[in-house]
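Have a look at the structure below, then the notes.
Apart from one protein chain that is not included, each protein chain of the complex appears where it belongs.
Order of writing sets the labels: A and B. Residues in every chain begin at 1.
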Amino acid sequence: MATTAIMGYRVERRSTRSPLAWALALILAGACALLVCAGLFIAAGADPWQAFAALLKGGLGSKRAIAETMVKATPLILTGLACTIAFRARLWNIGAEGQVFAGAMFAYWCQSTLGDAPAPIQIAAVIVGALIGGALLGGLAGILKARFQVDEVISTVMLNYIIVYALSLLLQNGPWTEAGSFFEQTAMVPDAAQLPILLAKTRLHLGFLFALIVAAFVHVMLLRSSLGYEIRAAGSNLRALEFQGVKITRLIIVVMAISGAVAGLAGAFEVYGVQHRLKSGTLGGLGYTGIIIAILGQLRPMGVVAAALVFGVLLNGATLMQIKSGVPSALIYAVEAIILMFFLIAWAASEFRLRRLHHVG
Amino acid sequence: MNMPVSPAHADATTPRLHVQRLTKRFGALVANDAVSLTVMPGELHCLLGENGAGKSTLSSCLYGLYRPDEGDIYVDGREMRFASPADAIAAGIGMVHQHFVLVPTFTVLENIIVGTGSGWRLPAAEARRKVEAICQRLSLSLDLDAEVGDLSVGQQQWVEIVKALYLGARLLILDEPTAVLTPQESALLFASLRKMLADGLSVILISHKMNEVLQADRVTVLRRGRVVGSVRTADSSRHELTTMMVGRALSIVDAGERSHGGGTILSVKNVSLRDARGVSLLRDVSLDFRAGEIVGLAGIAGNGQRELFEAICGLRPIDAGEITLDGQRLDSCNPHEIYRMGVGHVPEDRFKDGLVPDFSIAENLVLGDHREKPWRHGLTLDVGRLRQAANEAIKNFSIACNGAEAVVRRLSGGNAQKVILARELARASRVLLCNQPTRGLDVGVIEYVHRQILEKRDAGAAILLASEELEDLIAFCDRIAVIFRGEIMAVLPGRQADIAEIGRLMAGGTDARAADKGMSN
Partner (left out) sequence: MWGDLLNLGIIVSVLAATIRIATPILFSALGEVTAERAGVYNMGIEGTMLMGAFIGWLATYESGSSLVGLVAALLAGAVMSLIFAVMVISLKIDQIVTGLALNLLGSGLSTYWLRAAFADMEKVPGISVLRTSPVPLLSDIRVIGPILFNQGLLTYLAFLLVPVIWLFLFRSRLGLEIRCIGENPKALDIKGHSVAARQYGAVIFGGAMAGLGGACLTIASTAHFVPDMVNGRGWLALVIVIAGGWRPGWILAAALFFSFLDALQLQIQGVGIAIPYQILLALPYIAAIVALMIRRRASRAPAMLGVSYRRE
């Protein structure tokens, strides 16, 4: 019971959250986030209205802009789902960041060993490789937690750093280095391996559709399957599950591996749908943004898709915003974090209510 | 050591504590409804009531943890407004919580002095002298430098009491102090309390154990947040008090004709168990469980009861010995396989061990069996069947809830326990294991749980029942095994068992005082 009394009113924590309070808190949080952003625009010497307008126009202004927003949202849907799966089991997989790299790398390895196979086989190799690569890295963190009691937050963060160095090792004077290139990158992948474009004259690729299918799959998996049942139970009370003889160590490893596999897809889709080559640097940040997406999506797959699309608008619009108003597009990373913080505060605050005291005492 | 004396402005006729029409609400719930209470200096005053009657809320208000919505509190004739426990402590009120509030990794002295004194320095030296004086007055020998986690529960109880006295308590609130003690230890506690009362200390004892309640000078009975009555113990009787507490005459569950038991179903033979550090948790435990028989397990909490249950269920691998069910060894079986063989397990901590709080009743009812046939529909759970089964359970066990989809977190302790019973009784075709199945429940639910257990017995299951309520064990069990430090001290025939004898064995078979090394007179 909170007992802070102000002017005859008292702030109390309640056991249930009223939808009205939640909606109100959400609107307030959104307004606060907008205000802070406006402040940041002004600090950068830009006109907030102009900057916001450019941001929205860049993200939603045309058919092409919308398609590009969907391109930007694709990896975020997947990393958001990856985090959702793990977070639902209260496993704090912060490693989507590294699992994105692992998926891209393993996919590249699988696909590049195929040589001149027909397109469907190449793309299948990319997808399977991405799943395996992400699952390996995620599963490794799962093993570290289940067998060695290493906190998964720290192990996944460490693995994020390690995998980036590993990629750099392979790209710099390594087996994957593009001949004659100064940059740390591979050669372009063959056309047959590139993900088909869904909408002509845009970059919208098959990956977007695939991400939506994965979201639907995760939704059903969480709500209806036995594994989903165990994931949700683990998130609420791991011990009760253990008392029923469910093998917790196995569950942890499986969940981390599945979470990693989904994140791995994001990396491979970026490489084979957008970049068309593997290079260090361009995959960074997808996993960390996925954490935000998962939480904003309330750990629900459909919420994740919605949040990822909103963030797609921001990321996509940021370029136009920088051109039109001079506000650095790096703003978006700050804005993402600010939105997350206000969202968390709104979520917590809607648990409280003001109650008038019957008797001041 | 100067024991608390009344301040100058108060005399022996001024109540130490007077509570005037105190009301405390939580939302729509009125936890205390115009409660009045008077405690005199040197009085042992018992607060009697069922769970949820408002005893804890009242004591929290008296200790400044809650602020009452209405009503007044007077200490030694002065009106008090407690904004925090600091105010209550300053007014001379001390409290020993039912669940001890100690830091296991701190020493006894550190536990006592934390949060006292001023400045940067630890007041260790002065504090040590003062604490030693208190211990001397109570004829208590506590090792002030021992880590509290290494002490027995009985000694921890004393640390709590000394802690309150160190803060200068003149009114001590003891919340269910004997729940964790052997009968002998609790007799010793009452003897020491008498000594403190003679020095002018007042004590409020919160309890529901009749034999303790009757040792008080005065009893105030609470029911559903209201004072039902306040009587001198000398003028009352066990029966009258019980009726006041429950609001009706208590129907005593009749254990019925005791069977001599059929064939052995479950057999535990020479089982030993150590923890990761090599400390022995079970030593050479042997027990047979026969069809249609209830075996009671008596012991102070933490003497291996939990480990025995978990060993039988396959939750803890045993180091030596064997456990057989219908002649089949269970050593290599996992818990799920054991449950499938007809074993039901009602675990000690219902919310932590037995339920998934965020799941619905329907989902909790299939916990563990969620991968099994009737609940599965291809690759997914059969939601329709789940709901149907839940509705049946809700009806059969009269679970008060908003339907099959109700989230278990919101249920009361009694209704949550019924969900576990519904699940475990359905499994327990051969063996039912119940660890503290009635702890913290209302009398009505306790009766219900007992009836269910007896029904299972009559259906021919072998039953293991661990309880802190020795009277219940004697009433229902065919045999009572007493456990102490992981060892079965004796197996007594249920009906003839003598409560004092059980208590003696619970303390290790020797005189309780000698067994408890911290105590000497």
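Operating definition for what follows: contacts are C-beta pairs under 8 Å (C-beta built on N, C-alpha and C of every residue); 3 or more make two chains touch, one makes a residue touch a chain.
Just so it is clear, the structure is predicted and the values come from calculations on it, not from any experiment.
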- Only one of A:31, A:121, A:162 or A:323 touches the unshown chain, namely A:162
- Message: Even though one chain is hidden, which residues of chain B still touch it in the full complex?
- Response: 63-65, 84-89, 95, 97, 101-106, 110-111, 113-123, 167, 276
- Query: What is the set of chain A residues that contact the non-displayed chain in the whole complex?
  - Reply: 1, 13, 40, 43-45, 92, 94, 144, 148-151, 153-155, 157-159, 161-162, 165-166, 168-169, 172, 288, 291-292, 295, 326-328, 330-338, 340-341, 344-345, 347-349
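Please note the rule applied: only the chains that are shown with their structure count from here on.
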- Task: Give, as an integer number of Å, the spacing between the C-alpha centres of chain B and chain A.
- Result: 46
- List of chain A residues in touch with chain B within their complex: 1, 3, 14-15, 220, 224-226, 229-230, 232-233, 235-237, 239-247, 357-359, 361
- Item | Parts of chain B lying in touch with chain A, wherever the complex brings them together | 25-27, 66-70, 81, 313-315, 334-339, 345, 347, 351-359, 363, 367-368, 370-371, 376, 379-381, 383, 410
